[in-house]
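Only one protein chain is missing; all other protein chains are in place.
Labels run A and B following the written order; every chain starts at residue 1.
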Amino acid sequence: MTTYLFEQDLITQKYRILVAMRHDSLVRKIARELDIPVQELRRYLIEHLDMIQLENLPARAEMADDHADLGDAIARALGREKYTIYLRILSGAAMDAIVNEVNTRVHAGTPVDDAVAYGRTQVREALKL
Amino acid sequence: MKRIVDVNIPLGPIHPCFKEPIRLKCEAKGERITGAEVELGYMKKGIERIMKGRPWQEVMFLAERVCGICSVIHNMVFIEAMEQISDISVPPRAAYLRVIANELDRMQSHMLANFSYCYTIEHETLGMYLLDLREQVMDELERLTGARVTCAYIIPGGVRCDIPKKEAEALLTTLDRMEADLRRYAGMFEGGPMIALRSRGVGILTLAAAERAHVVGPTARASGIAVDCRTNHPTYQKLGFLPITRPDCDNFARVMLRFDELFQSIGIIRKCLKELPKGIVRGGGVCKAGEIRYSGEAPRGELTYFIRSDEFGRIVEIQIQTPSIMNIEACCHEMIIGSDSIADVTSTFVSADPCVACTER
Partner (left out) sequence: MNILQWIKNKVRSRSIHVAYVDVGSCNGCDIEVLACLAPRYDIEQYGIFVHNNPREADVLLVIGAYTPGWEEKLAMVWDKIPSPKAAITIGNCPISGCLFDRKGSFVDPPVKKHIPIAAEVPGCPPRPTEILQAILSVRDTVFSDWEEEHP
C-alpha cells in the first residue's frame, strides 16, 4: 500500500486552455504590452498559475480593465493592481518596488513615458525569474 | 507550480461529496487551510474545437451538451445569440414559453445544488426531500419540452412545441403543491440549529474579493452584488424582474439565496402562464454572418457566448465563458482559505454550486 501519489504532467492540458480564443488574445495583448515573446509568457503562466486561474484569466482581465488603479495613471500604465491582485502573476512586493522606483524617477525629472518604459523593463525582468 | 507547504491534502478526483471529478490540493497548516491548488483536466472534451466550422444546426446540440444540468440555458443563449446576429424576431408566445422552460430548468438546478449541500453536511433527510421535489420539476420539464435533460426545446425563431391549455393548468397545480412543500423545507433549513452551526460564518467571500474574481450568479448575489443578466433580457423586463441579494457572504446565505430564487422562479412561471399571449410559437428564420457577445443568466450565473459566424450560418469562432469558471476560482482561492477544518472544504466547495463539465467544456 505504500505507492507514490500519481501526479500527472499538466503542461499540455494547461497549454490547451491558453490557446482558446479569448485566452490567446489576452496572452498576446499582455505579451505585446510587456514586449516579451508569447511563448515565454505562456511558459511563465503555466508554471505559476493553476488550471482554474488560467481558465479565469479573461474574466479577471476584464474586471481589471474596468476597475484597477483608476486614480493612478502611472500605476495603471504599469498594471500594478492588474498584475498583482487581479491576474496574480506577480507578487505585490516586487510590483510595489517597481512602482516606487518609477515614481521617484518621475519626481527626479525623468519624462513620464521614459519612466514607464523603464518600469516595463523591470516588470519584464521580474517575470523572467 | 512548486511550493513548499506544511501539509498537502489532495481531495478528489473521486470523492464521496463531489458529483464530478476535480482535484483540490489543499495546503494546510495544522487544520487551517492556507491555500489550494486546483487540478482540472478530467472532463476536457474540447467542445469549442469541435464546434468550429460546423453549421448552427449541429452546434445547437453541442451547446446543449456543454452542461447537462443547465442544458436549457445553454440552448437559449446560443440560439438567442444567433437570432441577434441574423435579426430573427421571436413570436411573443414563444418568448414566454422560453422563460417558462428556463425557469423550470433553474428550479431543478437549484434544488440539485441544495440537495448536494445538504448531502455534504450529512443532512440526508432534507436532501432527499429536495431530490423528490426535483423529480416533480423534471416531470413538468418533460411535459413541456419532451425530454428530461437535453431537450433542444428552443430553436431560432421560436420554440419546438406549444403548451396545451390542459398542461398549463396541470403546471399551475404542481406549482401550488411545490410551493407549499418548498416553504416547509426552506423553513427546515433556515431554522435548523445544527445546519446553522455547520454553515453560518463558514466560507466567507467578501464583496471586494467577489468583485475582483468576477463572481456571478447566486454566489455573487449572496455576497451582496446585485448582478443578474435577466435584468437585461426583454421578456424578463416585461415581467418586472428584480434580483434578490443577501449580505451575509457565507455558505448559509448562498443556500438560502437559492431557496429564495426558487420561490421567485415559481412566481415568474405563474406570471408567464397568466400573461401568456396567443399566437404561433414557430416563426422560422435564416442564420446569417456576424459577430456577437451575448450573455444570459444560467442557474449558476452569467453565461457568455462569443460567436462569429459566416454567411451560411456556420460557426467560425466560438468561446463559451461559463459561470462555474469564475465561481470555482473564487471558491478555491478565496472562500476556503482560512477554513477552520478540512471538513469545511467540501461543504464550502459544494455551496458555490460548482459544475466541472461547464468549467472545462
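Operating definition for what follows: a residue touches a chain if its C-beta (ideal position, glycine included) is under 8 Å from a C-beta of that chain, and two chains touch if they have at least 3 such contacts.
As the structure is a computational prediction, the values presented were derived from the model and not from experiment.
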Candidate in contact with the missing chain, chosen from B:65, B:246 or B:288: B:65
Contacting the left-out chain in the complete assembly, out of B:6, B:31, B:87 or B:132: B:132
Omitted-chain contact residue, chosen from B:44, B:160, B:246 or B:288: B:44
Hidden partner chain, residues of subunit A it touches: 6, 8, 12-13, 16
Subunit B, residues in touch with the chain not shown (by the definition above): 13-16, 19-21, 40-47, 49-50, 52, 61-62, 65-69, 71, 112, 115, 128, 131-132, 134-135, 138, 148-150, 355-358
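Throughout what follows, only the chains that are shown with their structure count from here on.
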Rounded Å distance, subunit A centre to subunit B centre (Cα mean): 31
Subunit A residues within the subunit B interface of the complex: 5, 8, 10, 13, 16, 20-22, 47-53, 55-56, 58-60, 62-63, 67, 85-86
Subunit A-touching residues of subunit B, taken from the complex the two chains share: 1, 10, 37-41, 44, 46, 48, 211-214, 306, 317-319, 321, 325-326, 328-329, 332-333, 359-360
